[in-house]
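A single protein chain has been omitted from the complex, and every remaining protein chain is retained in its original position.
A, B and C are the chain letters, set down in written order, and residue numbers restart from 1 in every chain.
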Amino acid sequence: MSREQFQECIEECLACVKACNHCFNACLGEENVNMMAECIRLDRECADICSYAADAMSRNSPFAQEICSLCAQICEACGNECKKHDHDHCQKCAKACLRCAEVCRKMVT
Amino acid sequence: MSREQFQECIEECLACVKACNHCFNACLGEENVNMMAECIRLDRECADICSYAADAMSRNSPFAQEICSLCAQICEACGNECKKHDHDHCQKCAKACLRCAEVCRKMVT
Amino acid sequence: MSREQFQECIEECLACVKACNHCFNACLGEENVNMMAECIRLDRECADICSYAADAMSRNSPFAQEICSLCAQICEACGNECKKHDHDHCQKCAKACLRCAEVCRKMVT
Partner (left out) sequence: MSREQFQECIEECLACVKACNHCFNACLGEENVNMMAECIRLDRECADICSYAADAMSRNSPFAQEICSLCAQICEACGNECKKHDHDHCQKCAKACLRCAEVCRKMVT
């Protein structure tokens, strides 16, 4: 795995943390919060794993590949939930999640 | 500050993480999630700082006092929000938060 | 998976965070820090995943099993490193890690 791949993956994870946390906060302010419950839950799950993954990669963790594999899975679940909702923050979050999932998956193979 | 005080504060922080996360999850499953939005937000804030504080104290962080001071403030805000709600998980969470705030405050003086 | 199993696993993860962070701190104060470098590195890796796993389980994360599976792997690596060293903090940490690995593995099957 090249150093560039690592850097790209760290950046995608950090972009995903920001998108998920922005979406989390915005969902809690929507008119119908009930409809956003699963989105809120997964935004937190996804922000947490992405933050952990970026942290681990930046310290050159010996478990970077396994962590990225888990991260890809959680990002994909969050992206699939977010893309069901029309809100701009959800659509943007879905894109960040699915892109991050793809980059994380490339770290593993 | 005695070793026993440290241990007690770590345990209260970890109990608070569990209560806040349980409340977070339960709030997302309530009938009226709109009413719980502020509780959901503060449960996450409080779980995060308590987890960070317990982690820092257990590695004997040189910043333990400053972290506990911040933790006390966030726990108090979360406890005050939670106690407004009648749900059993909110009432239990309020108690855990306010107890943790008190123990954290004692670390500082 | 029963609620009791979940509770037990959360407790083992939190005990492991405390043992790893205590060992991390003690290793940095040893006479020969060079010899402890791998232990220091893995103590941090293990404390981080265990803290994340306990947090995730306590909010009933839909990814609890996958997280526990990763946690078991990192705990085992840390336990195997720690048990090479005679220091009391390393031996205690090794026991906490290997016990946590075992309990996490039971969550998965």
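Throughout what follows, contacts are C-beta pairs under 8 Å (C-beta built on N, C-alpha and C of every residue); 3 or more make two chains touch, one makes a residue touch a chain.
Please read these numbers as outputs of a predicted model, since none were measured by experiment.
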Message: Going by the stated contact criterion, tell me the shown chains that border the hidden chain.
response: A, B, C
Contact partner of the left-out chain, one of A:Cys9, A:Val33 or A:Ala47: A:Ala47
Field: Touch list for chain A against the chain that is not drawn
entry: 10, 14, 17-18, 21-22, 24-25, 47, 51, 54-55, 58-60
Statement: Residue positions on chain B contacting the omitted chain are 41, 44-45, 48-49, 52, 55-56, 59, 61-63, 66-67, 70, 73-74, 77
- prompt: Considering the entire assembly, which residues of chain C contact the chain that has been omitted?
  reply: 24-25, 28-29, 32-34, 36-37, 40-41, 44
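Operating definition for what follows: only the chains that are shown with their structure count from here on.
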- prompt: Line, ring, star, complete or other: which describes how these chains touch one another?
  reply: complete
Field: Equivalent interface positions on chain A and chain C, same or different at half
entry: same
Query: chain A to chain C: how many Å between their CA centres?
result: 25
Query: What residues in chain A touch two or more of the other chains?
result: 41, 44
